[in-house]
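Note that this complex is displayed minus one protein chain, with the remaining chains in position.
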Amino acid sequence: MATQKGIMNTAMVQAIGVRKQFGSTEILKGIDLTVERGSVTCLIGPSGSGKTTFLRCINHLEKVSAGRLYVDQELVGYEERNGLLHEKKEKDTARARMSAGMVFQRFNLFPHMTVLENIIEAPTRVAGRPKRDVIPEAQKLLERVGLGDRGMAYPQELSGGQQQRIAIARALAMKPKLMLFDEPTSALDPELVGEVLEVMQALAETGMTMVVVTHELGFARQVGDHVVFMDAGVVVESGSPDDVFNSPQHARTQAFLSKVL
Amino acid sequence: MATQKGIMNTAMVQAIGVRKQFGSTEILKGIDLTVERGSVTCLIGPSGSGKTTFLRCINHLEKVSAGRLYVDQELVGYEERNGLLHEKKEKDTARARMSAGMVFQRFNLFPHMTVLENIIEAPTRVAGRPKRDVIPEAQKLLERVGLGDRGMAYPQELSGGQQQRIAIARALAMKPKLMLFDEPTSALDPELVGEVLEVMQALAETGMTMVVVTHELGFARQVGDHVVFMDAGVVVESGSPDDVFNSPQHARTQAFLSKVL
Amino acid sequence: ATSSATDVPPVAVDSAAVKLLPPGIASSGVLRVAIPTNEPPTQYYEDGTQTMTGINPDIARLIGATLGLKVEIDVANFDSIIPGMAAGRYDMTVSSMTPTTERMQVLDFVDYLQIGSSLAVAQNNPLALKVTTLCGHKVGLLTGSYQLTENIPTYDAACVSAGQPTIETSEFQDTRQAISALTSGRIDAVFADSPIVSYAALQNPSIAVADTIDVTPVAAGVTKNPQLVTAVSAALASLITSDAYRQVLNKYGLGDGAITDARVNFAQG
Amino acid sequence: MTFVNRSVETDALTSSQSDPVVPLRHPVRLAIAIVLVIVAAGVAWDVAMNRGYRWDVVAQYVFAPRIISGAALTVGLTIVAMAIGIVFGTILAIMRLSANPIFRVIAGAYVWFFRGTPVLVQLIFWYNIAALYPVIVLGLPFGGPGIVIGSANVLIAPITAALLGLSLNEAAYMAEIIRSGIGAVDRGQYDAARALGMNGRLLMSRIVLPQAMRVVIPPTGNEIISMLKGTSLVSVLAISDLLYSAQIIYAANYQIIPLLIVASLWYLAMTSVLSFFQGKLERRYGRGFDVRTSRSRRWPLRKAS
Partner (left out) sequence: MTFVNRSVETDALTSSQSDPVVPLRHPVRLAIAIVLVIVAAGVAWDVAMNRGYRWDVVAQYVFAPRIISGAALTVGLTIVAMAIGIVFGTILAIMRLSANPIFRVIAGAYVWFFRGTPVLVQLIFWYNIAALYPVIVLGLPFGGPGIVIGSANVLIAPITAALLGLSLNEAAYMAEIIRSGIGAVDRGQYDAARALGMNGRLLMSRIVLPQAMRVVIPPTGNEIISMLKGTSLVSVLAISDLLYSAQIIYAANYQIIPLLIVASLWYLAMTSVLSFFQGKLERRYGRGFDVRTSRSRRWPLRKAS
């Protein structure tokens, strides 16, 4: 699904030796990873392996401690001027975040706003676009996730699956170039998982670049172009879903897959 | 696994036309169900079908609105004297609850107490047993669930799977005749599910009567003696795991199973 | 009879006293006087208005008239009068202060009236109290009052030497609270400035004045400014000989309180 | 043994068990309740009948112009001082939670100082600040040169001093309340907002503060009620709020208890109006939050229903 291949800087996400420490504990221990434009990359791995942390780095929610991380050709957290790395201003970081949409495990919809208000909040307040343009778009997004009639509801009135679909619509409303999903179905009742995965699959088919942390191996197999297995802050193994699931090379990958399947 | 069969009152749980309404909405619409002593009954069904409500009725946490529910030969919520049903005193209900142990989806450990304090709280305070007897027992229970060394930890310091195992140990500390599980693994990361199911399986093998609400069909198939499919407050179908999973009779059961599998 | 409280009888301007005024006050033509908050009858709001009336505001107005100044009355709680004078917010206060050496470190004083101390008791004086028979009784007093700091220690000493128990004092922030403690039977007597006690007895049939003693001068307090205190004392010296002074005293039933000598910084006790 | 299988009546607030059911009796609870009701009725009867309360005097003064203007002043002071206190308290709360240690220390010191000193002292201080600083000078500290702005006595009228004292003090309390409210907002809300490109002021005003409201409203209600009553402290500056107006009247007529009742009636009326709006606001900001939480609050004498 990758649309265009240059040397390395055509990639949507490019991580080179990315490290991240909190205090004195190192969570990411040198991650190298390339996410091609238009591809779906699935991140799997045991709890605490650093998947969420890495995703947050991509979205500028955390600043990398070492190594370089490029998202859409832009260095995350720093600016390079005269060969020096300058820390970015919070304002610029916030702007940079708009290029990626993020969907969280626990939805994190704004509980004090209706579904429609949730969706139009960022386009109107952050991007400063007029409401009359944004509302019809939001309505279309709602229909796309199958919830065209729930715009006036409050998040709390919806099921988990519906909330997660709204969260996807909210992220899409900012027209991101990249979508990040952090275990988007793991807080859902098993029967609600399907509806969210369906929306994600439809999104992948539009050519959206996606990075998905997930334990839904079925989804990874069916929709993913690339599967990355992380453990203890490093990428242990990566490749096509077939390769990783059917013939894992590392013992750690094998052990993990035997538990999850 | 049923040890002894009388007419109907040797059953551990006997529900006859059990109805439950909250305000004017009826949640349970006449449940008939028998749980034999020593058997493992798995309750499955879509969200909102009343599984949790029924489990709470069994444990006297809710009072049935109509029909009769016997647990270990005792009528739930009422006492029969001179042919009249007398509402039970809260004190007697509390005592009755001790015959069943309950494990919740979200663990509900007491966050302000250590693991050991969680376990000995009810035996010492409710049953009034001396600490010197209870502590060694608690230690044995901890070892049984594979956490012999975590007695001094606070629940928050443990992983979800460990917390759920502690919750099981806590319920067992009251030496219940019956264990009720309400989706004990659905709040867990997939790789932690196994360790809890293992503990439950070991418990089933000791001959404990268990009622388990679960979406883990693998567990139901392997450990369950009996599977009950509920929908919209009624029992739609019940039987051996093989019957229900492999040749479901009702369209609703079929539709549900196709989603969950 | 319709005269408003701000009307005081006319007095002549004392041009000699005017010459003594500090230049700041002379040029502004205004004398800013702090009057304590409501305490009938010495100072109180005229019924239904925001105008202060009573012996203290009237004396202040007379002093101002003698000095040819416009008087600006500022009502303030006692707690904020003295800091306010130090801050230059007010030039003078007329608030029935008893001059003591301790207080003279902060203010200068010029006598303007003499008042006594009265003992209020329950109607018919069931305990037959006099100021000299208070030993062992419960007496309410105003915080920091002359009666509390000067009279009571003397009486206590007498009680001790007579082998009797000392007086049980309660200090109130407000004479009214002491009076209501007396009416509810919590204390046996209230010992306070005679005008206030007489006024309370008038209002309240269940109490009576049992004894009045110790008629001593009270003084106007002036900010520490040698020019101002001489001007005010000169004004008072001529004022106390005027008819207006007597008329004002009589209006509030305090005709006996007239003084003949406006002494400066003459400490009592 | 018979088992009931009939259909169930739908009026379900009471148990609709179809057998004849004997509801549980709570003899002790009933007895306590009866005693309490009798005591309450007795107190009410006594209060109405006891001539010591002088209800005639109460009726005479309850709408006296002086009382009404005192009540108006109390309401006015409360509104202005609370408004300033809330705005300034919010800024302080944000400073205390800031990453900048200097801001944290300054806000912390402010809260410590203003919560730690009596309002009375603060009021007297502001009123008499001229004793310490006869002219207000905008200039360099340590005795450096400066521009004279004006005399403190001219600048700080009693009512200004009252507002300064009350609102600066209130800001310290509100800072603590708002800080705890901000702390109660789920971390995920920050992440979600920042992931959408929100930041700083926008994140605070659109996402965090509206959600903090839910936690902030009840203690703020307490604060407003305290402030309504606390304005009586300004009587040291000879400003006549409600209570002081009553005191002025009873100073002249010695009808202490009836006039205190008059003041209390007004305070009760104000508090009731406030509680009404507080309830509305709580519902308004509780909207969209877990209904189950509110269900869980009726405890512990409730029967397993």
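The first chain written gets the first letter, and so on, giving A, B, C and D; residue counts start at 1 in each chain.
Criterion: a contact is a pair of C-beta atoms (placed from the backbone, for glycine too) under 8 Å apart; a residue touches a chain by one contact, two chains touch by 3 or more.
In this text the structure is predicted, and so the values were computed from the model without any measurement.
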Partner chains on view for the chain not depicted: A, B, C, D
Option from B:85, B:109 or B:244 whose C-beta touches the chain left out: B:109
Residues of subunit D in contact with the chain not shown: 26, 29, 33, 36-43, 45-46, 50, 52-53, 94, 97-100, 102-103, 106, 109, 112-113, 115-121, 124-125, 128, 131-133, 140-142, 173, 176-177, 179-180, 182-183, 185-187, 190, 199-200, 203-204, 208, 218-219, 222, 225-226, 229, 232, 243, 256-257, 260, 263-264, 267-268, 270-272, 275, 292-303
Subunit A, residues in touch with the chain not shown (by the definition above): 16-17, 19, 21-24, 26, 30, 60-68, 77-78, 84-90, 93
Missing-chain contacts mapped onto subunit B: 56, 59, 61, 90-91, 94-95, 97-98, 100-102, 104, 106, 108-113, 121-122, 125-127, 154-156, 167, 170-171, 174
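Note that only the chains that are shown with their structure count from here on.
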Centre distance in Å when subunit B and subunit C are each reduced to the mean of their C-alpha atoms: 83
Euclidean distance of C-alpha centroids - subunit A vs subunit D, Å: 44
For subunit B, residues that touch 2 or more chains besides their own: none
Interface hub residues of subunit C, defined as touching at least two other chains: none
Pairs of chains found to touch, sorted by chain label: A-B, A-D, B-D, C-D
